[in-house]
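Only a single protein chain was left out; the remaining protein chains are all shown in position.
On to subunit A.
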């Protein structure tokens, strides 16, 4: 979002782009003209990713050709394609090394840097993520591993690739194979006839092929070589392939319809396999896995720690058994014929459930006599709960006048609620310390004289009592329960016999239904899922699993459509029977399961806190039980509109008289609340006036949230009884109020005092600044004076300079004039010179003529010599003069240049 220049270059028309680029370059030139431009650096050369001592061969220069070459040496090869910068590759490196150290004698581990752009790997492969793990079984491959990047899972998968087929050599091994919860495919091949029976290779390949499709390896492949063992599952012909199913009838591969190819076998097995219970393994990338699965209907998610390498999984076996029972719809048809005639030892867990079932049946009988019954789980804080915690509450209309004999097919919810009301009134009738017995009582309806209720209570599980919440709540809550019994207002929902989360879900044995085949009999069919809590515990935490438990076992039923979820009490060990009861309780009409409300355990109470932080657990106490007016803010930390209101609520909480008002808030992202207290927008502000807590009011949304508005809102809705005539009590109240007011005013005065002191300080500061400014001004003034003086002297100076300049100029002019004169003079001289030359020439001419005359007049010789000398000296002087003249012209020229 920051670079404008880049986007300009992208999206503007060409002209604009050029302009911008030029401008940028110009800037560059301005600022760094002398520095090197466009310095870049190639990426660093690849180095070892794995240590040299590692059992993994590290081809860090991406030598894919060499990697292919290596493959010929080993039966099983694992390729780890990585990018050295990739966090996931770095994290997976350690896991790969761990696997390699365990399997290096059987498997060749090759790591290839598939990022370096000079390497072969990068040039040939195009990966969208790293690391990528490919496995080869001889020439078969690549099989991509897409499971969790954890050593145990990778090792399991590698082992699967090493031995895709299990050899079933005996009946007991067959039984083991078939009793597994994951679907199994068996092939029968007669090895006596030939070492490579027809179809065997295809079957083997299909086992490998299935690992490609189904990288979790949920379908297991086995091969039977013994005729007698094969007969146990009625396989006679060598080459037949069998898909084992627990609930539905098992299948034999239809050779006549489908071609016998590896792909087809694989496809057939995947399509027809039974999914009684499924592992959910989100891969971490964007996925709709949970969306798709949970939208199918309510789901039971079971979190168990799972080690794929472990030989036995006792807990998993137990869960499988429950799942089998749950899905076993045709009891009469004997869903497991082969298992039953083979199965000699069923686990003891299964046995134990049988007597249970009998007990339940008898109970059902006694209950069904009543036309309309409901199970009530008593909240712990009820006094009765000391002895009993589960009651069967039935409405019986047959005792009275019998207005008609219309059979009520199912319970009217209102009736049950009315019965509950009456029941709580009557609960003192059970106030005897008896446990382990069923105690019944009849009482008349609160609303109708013609009907009466029967309540039979008993203690289901004594150790529940240890989870009773604190003493305080025991004593406080009943009071509220009774105080509101007279009204049929909506607050009754909040009396938490339905939603109270303090009450753990008990395993009730009252349904009379066995879990066997329950999935077909109920209209709330559950899908069962397993999650490895080593990898996916975060989902459990999200559903309310406690963070402190060491044992990472957890079960929850999630109903996405109804937006509810139920959890299995984490204090109970996760075993088959608890799970069964959990499922049963979910399935029955008027399920005793209560919507689980996740709360935030990490709330730390800060000392400075003026706002009370409410959680799911403290909601009721803080809002309903407190004797104050409560202003409750629903917020979420991520919501920008909430966070920017923090300071307003802090101010409000500091302002309101703390004796009468609580300012509270609840983080709705981390704390669930009963439906009636949920909001769909954040922030939401609710006001619960004292004494009328059920009449909460909402701060109107179209008003701005500020201090005056909030105060008005509170004032408007908090009626501190005003119309009544003033009694003593009222006077007392008034004095209390006045005292409050006085203290408020005192606080206010304190504030004002500090404000005054702040103002004083500010004043002082200003004063100081002013005086400093004055000093500064003075200083500046002085400086100005000094500058002016300087200016004057400078002016003088400049005048002087001007004068000297003029003078000099004058001198120069004079000089120039003189020079000009000189030049003129020299010119004159030149002229003279030429004149003289002419003169000389004429004289010479004359001399010659004189010579001639001389020759003729020999006698006159002595006289003419004198003349000759004088003429030669005259020419010599003339010569000298001429040279002088040239010199002066030259100097004149150069001086002229200078003056220019």
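Quick note on the criterion: a residue touches a chain if its C-beta (ideal position, glycine included) is under 8 Å from a C-beta of that chain, and two chains touch if they have at least 3 such contacts; residues count from 1.
The working rule: contacts and distances are computed from a predicted model.
One subunit of the complex is not drawn; among "Sodium/hydrogen exchanger", "alpha-1,2-Mannosidase", "Vacuolar protein sorting-associated protein 51 homolog" or "LYR motif-containing protein 4", its UniProt record names it "alpha-1,2-Mannosidase".
Touch with the chain that is not drawn comes from one residue among A:104, A:218, A:272 or A:534, which is A:534.
From the options A:248, A:261 or A:765, the residue with contact to the unseen chain in the full assembly is A:765. Of the listed positions A:182, A:613 or A:694, the one in contact with the omitted chain in the full complex is A:613.
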